[in-house]
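What follows is a single structure, and I will ask about it in a moment.
All protein chains of the complex are present and in place, except for one that has been dropped.
Naming follows writing order (A, B and C), and every chain is counted from residue 1.
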Amino acid sequence: MDASQVIFILSAALILVSALLVVTVRNLIHAALWLIATLFGVAILYVLLEAGFLAVVQVVVYIGAIAIMFIFAVMLTRRDLLDKVPQTNENWPVALGVSALALVGIAFIVRGFVFSLDRIAAPLPENSLQMLGDALISPAAYVLPFEVASVLLLAAMIGAVYVAMNKK
Amino acid sequence: MQNPWMYVGLFLLVGVVIPIAPILFSALIAPKKPNPIKQSTYECGIETVGESWVQFKAQYYVFALVFLVFDVETVFLFPWAMALNAQNPVVMPAFVAVEGIIFILILLAGLAFTWRKGMLEWV
Amino acid sequence: MIPLSWYLYLSAMLFAIGLYGVLARKNAIAILLGVELMLNAVNINLVAFWRYGDLAQMAGQVFAIIVFAVAASEVAVGLSLVISVYRRRNTVVANELDLMKW
Partner (left out) sequence: MEFWVDPIKVIFEWLMLTLTGWGLSGELAVVIVDLLGIIALIMGAMLLDIMLVWVERKVVARFQGRLGPNRVGPWGLFQPFPDIIKLIIKEDTTPVGADKLVFNLAPILSLASVIFLWAVLPLASTIVGVDLNVGLLYLVAAGAIGTLSIIMAGWSSNNKYALLGAYRMVANMVSYEIPMVVALLIPTVLSGTMSLKGITLAQSNVWFVVLSPLGALLFLIAAIAELGRSPFDLNEGESEIVSGFHIEYSGMKFGLFYAGELLHAFTFGAFIGVMFFGGWQWPLPWGEKYALVGIFNVLAKGMFFYWVIMWIKYTVPRIRIDHMLAFNWKFLTPLAFVLLMVTAIVHALFMNMAPWLYTLAMFLANVLVGWVTLEILRSNARKQRVAVEAPQPVAQH
């Protein structure tokens, strides 16, 4: 067991425990804060995968914007009643069954993969960040998703602003 | 130093521990004589009415929303800015710049829409 | 070194937890929290496959970034629907939004 495996296990534990708390705690603000812990754990995984850019982006976008939006929305819609009563609906056992089934199913698929699961990552080229930039702008690669992403964001912004608009 | 992120991890750990130290130290030596008046919510001496949660302007929300979209946009722009300076460019720099400008203009259209609809006003 | 399968199993577990959150939670905002967990599970998979696959292909990282954009859009629209509903009907409980049921 080397250092990276220890870090992986620790961050996996952080991710899973806080994710479980996200879906179980009654106080929604706490759920949002646990979500932040999960997201931070995922950022550590990205670092282990040597995708430093994505790790930092994870913190900037998820923690800096998305999680804050969640906390904000909870503060906006908070009814005190909601913190005390159970937060799950009546068919939660079904939900548990379905998600357990999904887990088993995915695990089954993962086991049946054609390529070797024990493969070890090849050493990363020095300029992977530059490669990402090149991939995003080169017409042979992903310039279309790059531009479409901005259209998606535009649609989201217009839609969200339109919905949030007070029609009085 | 093999991996810079190892250093960052250590730094984050120490950076969180060091602010905890004075709080713990203070908790050890500071007096502790709580009473209900001392612990009541501070509202300039007037007694608190109702809960701390009060209705507030949803307008705050619209700004957070526009912020969210633009924040994600900047993430796309950082790799673009680096590609603009590529040593052996796959694409002509001017073409790269134009791609980024199209990207920005599409999003500025969203800002213009919000502006025109009067959602940026603080009423 | 960490084998690829560890990441895949972890992401499967995260996905299952998120799915449970989506299906079992009452509060609409909590449901969106579950969706975020699922999207993160997907992202772990994408990046892991990039790292263990062909490194010259940046597809994994590019699509992880696109997933960020999708997640942000989903949160923006989803939460503004929730808030809009809350302002009209004064509830965020998904079961109580049954106007279209009949």
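One rule holds for everything that comes next: a contact is a pair of C-beta atoms (placed from the backbone, for glycine too) under 8 Å apart; a residue touches a chain by one contact, two chains touch by 3 or more.
Remember, it's a predicted structure, so these values are computed and weren't measured experimentally.
Though it is not drawn, the left-out chain touches A, B in the full complex. When the full complex is taken into account, the listed residue touching the unshown chain is A:Ile63, out of A:Leu16, A:Ile63, A:Leu96 or A:Val110. When you scan A:Ile29, A:Leu96, A:Val110 or A:Met165 for touch with the missing chain, the hit is A:Ile29. Counting the whole complex, the residues of chain B in touch with the unshown chain are 1-2, 4, 6-8, 10-12, 14-16, 18-20, 22-23, 25-27, 29-34, 36, 38-44, 52-54, 56-57, 59-60, 63-64, 66-67, 70-71, 74, 77-78, 81-82, 84-86, 92-94, 96-98, 100-101, 104-105, 108, 111, 115, 120-122. Within chain A, the residues in touch with the undisplayed chain are 3, 29-30, 33, 36, 52-53, 56-57, 59-60, 63-65, 67-68, 71-72, 75, 129.
Just so it is clear, only the chains that are shown with their structure count from here on.
Taken as a contact graph, the chains are fully connected, with every chain touching every other chain.
C-beta contact counts were set side by side for A-C and B-C; A-C has more.
One finds 6 Å separating the Cα centroids of chain A and chain C.
Multi-chain contact residues of chain A, defined as those touching 2 or more other chains: 53, 57, 61, 65-66, 69, 73, 76, 132, 134, 136, 149, 153, 156-157, 160-161, 164, 166. Looking at chain B, one finds that residues 58, 61, 65, 68-69, 71-72, 75-76, 79 touch two or more other chains. The part of chain A that touches chain B in the complex is made up of residues 7, 44, 47, 52-53, 55, 57, 60-61, 64-66, 68-69, 72-73, 75-76, 78, 80, 129-130, 132-134, 136-140, 143, 146-147, 149-151, 153-154, 156-158, 160-162, 164-166. Residues of chain C touching chain B in their complex: 65, 68-69, 72-73, 75-76, 79-80, 83, 87. On the chain B side of its complex with chain C, the touching residues are 58, 61, 65, 68-69, 71-72, 75-76, 79.
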